[in-house]
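Below: one structure in structure tokens.
In this view, the complex is presented without one of its protein chains, the others remaining in place.
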Amino acid sequence: MRRSYSRALGTAALAAVLVAAAGCQDTSGDDTASGECGGKIAIFGAFSGDNAGLVLPSLNGAKLAIKQHNDANADCQITLQEFDTQGDAAQATPIANEVAGDASFLGVIGGHFSAETDATMPVYEAAGLAMVSPSATRTDLTSKGNKSFFRVVGNDATQGGAVSTYVKSQNATKVFMIDDGSAYGAGITAELGKNLGPLLAGSDKIQERQSQFDPTIAKIKAAGADFVFYGGYTREAAPLVRQMRAAGIKAKFVGPDGLYDPAFPEGASGGAEGSIITCPCLPADKAGGSFAADYQKAYGQAPGSYGAEGFDAAQIYVDAFKDGKKSRADILAFVKAYDKQGVSKYVKFAENGDVDPTKVVIWSYQIKGTAFEPLQELKLS
Amino acid sequence: MIDKIRSLDRRRVGALGGIGERWRALPKWQRRLAGVALIVFVYCLPWLGKLPGNLVVPGLNNLRTDSIDGGSNWAGVLFTCAVYVLVAVGLNVVIGLAGLLDLGYIGFFAIGAYSVGLFGSVNSPVVKWFQREFDLPQTWAVTWAICAMLALVLTLISGVLLGWPTLRLRGDYLAIVTLGFGEIIRIVARNSESLTNGPQGISAIPGPEGPPSTDNQLFGLVDVKPWYWLAITVVVVMVFAVRRLEHSRVGRAWLAVREDEDAAAVMGVYPFKFKLWAFAIGAALGGLAGMLFASRYAFIDPTQFNVNLSILFVAMVVVGGSGNMVGVSLGAVLLAYLPERFREIADYRWLAFGLAMVLVMILRPQGLIPSRRRTRELKDRAAEAEEAPAHV
Partner (left out) sequence: MNFDDLFGHFGQHTVDGLSKGAIYALIALGYTLVYGVLRLINFAHSEVFMVGTFAVLGLWTAFGVENNPPIGQAILFLVLGLIVAAIASGGTALAIERIAYRPLRRKNAPPLIFLITAIGVSLVLVEVFGLLLPRLLGGAVPSMFSRERIILGMPTILEQKTVIEIAGIEINNIQLIVFVSVLAMMAALDWFINRTRYGRGVRAVAQNPETAALMGVNQERVIMLIFVLGGIMAGAAALLWSMRFGITQSSIGFVLGLKAFTAAVLGGIGNLRGALVGGLFLGLVEVYGATLFSSEWEDVIAFVVLVVVLMFRPTGLLGESLGRARA
């Protein structure tokens, strides 16, 4: 009795799996959008996993741009296919192979982190696919002679320079720099160090997932710093700033866009009050058109880091399709020659794929409670 | 509930054991033939469900990871599976055969990957230093084949260096020390900017045809199939080599040491020597896998070698069935393939891995496809426990 019961159960389960599998099958069947206009683009990045919080706004921004276009143009539909890399270069590469090998993809938005971008750039270049990154900021990405990589965001050097002019304009005398040893944090901190010169009073490196910072705090105290710059993300910055404040350090805390994250003031429980965050992102009311309002309406929250950049990256492809471009080569040429006001900045690419350095906009924000209040636009150098 | 699962499982094992018995009863030539057929099948996997000329076979096609929206390249996933199988086979030597728990296997994987990166890529500080010191051209770097050798040798040496002080320790200390070792390798790779490029990582790592470029005929940038065939060839060779080893004097020594170290020592098997062997051979296989990994992706950075992967590797071995190469290979393929095919649940993969580890250890400590020997050892211990309920 029991035996036949379990056998029946097994058969049913097998059948269910087969049916489910068959059901999954046909969703990706037809690809090339027939008709005069439209096509398919891919977006890849860390949409799940530990760092997803930094990337999802960009994905949402891109989706918003595509949706607005599709709603307005029933005869010109664009498909945006998401590929989740979890921020891992080793997962991004097979995805790049897939996108490169599937002729229906005409353009790519990504990568969102510098490592996955570095790893996949040659693949997309070999396939002649344009690659527009909303948030990969490492300086050397555009110095490798890659012909199909573009980014709508300023690089680490630009932001490092802006931070440096900011602290100089505040009459800083002693700046203490800390970074977390990540490609992003160490990169931006090194760029700042180059610009600070004699103002640099000391520096320390911490580890990811560190929670106790007594030696670092002792070093800040010994240096008598009046400005502390931290290059890195929320996870370490929140306990660091909190312990600094508890230890009675009054120095101004400055951080880059990795800390433009509501979890930072919340995690620091008041310790982050008054901190300055720089971000190459426009305040909501300054961003062009109705982007901020639309985003708020669609997702129920303000566009966080890189939301506007994601929108701009998608908008480039939308404009390319509107212009009737239908091949990878045409679209690549279109992106290269793009010259138009976007919501995050004026988008126009330099020869190496960087967004025109004179058009990069960096704003400083001050933390009040758990909100980021726009202070002023920073001069770049 | 648990009892029901157990009895179901027992019946399934009975059936599988029956298959195992029947398999072993077959004449040798039939077994060989089946082995060859399996290898041919494995080489043809990139065409599973999608034959050349875009002929789609419904049903089979659904097994492919590129049959879903947002799925990865199928040959790319197969390559990952192949590398993980190599890792599992290597770690199986350490865990399954010698009975040592190595929680820092990623460290050897990283050393293998970095050896080919540091010596083979024109972007690496090491190669740049050579170019400066010896007035070599800007394009000079160590050839891939030599890098591969270097990877093997360096990981072998690092295995011995790590094993020398730590293998004298008790088994559970070893686990923690190796866990620390894996982290040290990663942290050193991240902090030594002048040696490894630090967090920026190394790009343009060469493959068999030299650095990644569109001019490469076979190991190009877009088509991954040749990479898969390369990896699977290495796997097949290594599986045969380890099999030979397992059935040799060394293999029997490992078995003796695993079951009872003191008894083995009394019988003239010097445990330390054979443990060190197992550790070093395991390390070399891990290094080989890391080398393939770095060559294929042409880019490495320290974040790719974090401790989670060490734990994933251990999970592959113990879930699959430590001691049995078919078992650990199955474990590796399952753990690499399932999250790729079922991306919607990929977020829960670590929860699932954790649960799988606990459940397998409690219900079926010998793994999904167990080694006969291990099963018997565990049964012996359980029987002892029933006779005299004692402490662990």
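Order of writing sets the labels: A and B. Residues in every chain begin at 1.
Simple rule for what comes next: a contact is a pair of C-beta atoms (placed from the backbone, for glycine too) under 8 Å apart; a residue touches a chain by one contact, two chains touch by 3 or more.
Just so it is clear, the model here is predicted, and its values are computed rather than measured.
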item	value
Residue among A:Ile78, A:Ala268, A:Leu332 or A:Leu378 touching the omitted chain	A:Ala268
Sole residue of B:Ile5, B:Val153, B:Ile184 or B:Val237 that reaches the chain not shown, by the stated touch rule	B:Ile184
Positions on chain A where the hidden chain makes contact	50, 52-53, 181, 204-207, 209-216, 218-219, 222, 234-235, 238-239, 242-243, 246-248, 263, 266-270
Chain B, residues in touch with the chain not shown (by the definition above)	95, 99, 101, 103, 165-166, 168-169, 171-173, 175-177, 179-181, 183-184, 187-188, 190-191, 307, 311, 314-315, 318, 347-348, 350-351, 353-358, 361-362, 365, 378, 381-382, 384-385, 388-392
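Criterion: only the chains that are shown with their structure count from here on.
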item	value
Geometric centre distance via CA averages, chain B-chain A, whole Å	33
Sites on chain A touched by chain B in the complex	6, 18, 21-22, 24-25, 27-28, 48-49, 81-84, 86, 88-91, 93-95, 97-98, 100-101, 115, 118-119, 122-123, 126-127, 138, 140, 144, 181-183, 186-187, 205, 207
For the chain B and chain A complex, residues of the former touching the latter	8, 58-59, 61-63, 66-73, 75-77, 79-80, 187, 190-191, 198-201, 203-204, 212-214, 220-224, 293, 296-301, 303-304, 343, 346-347
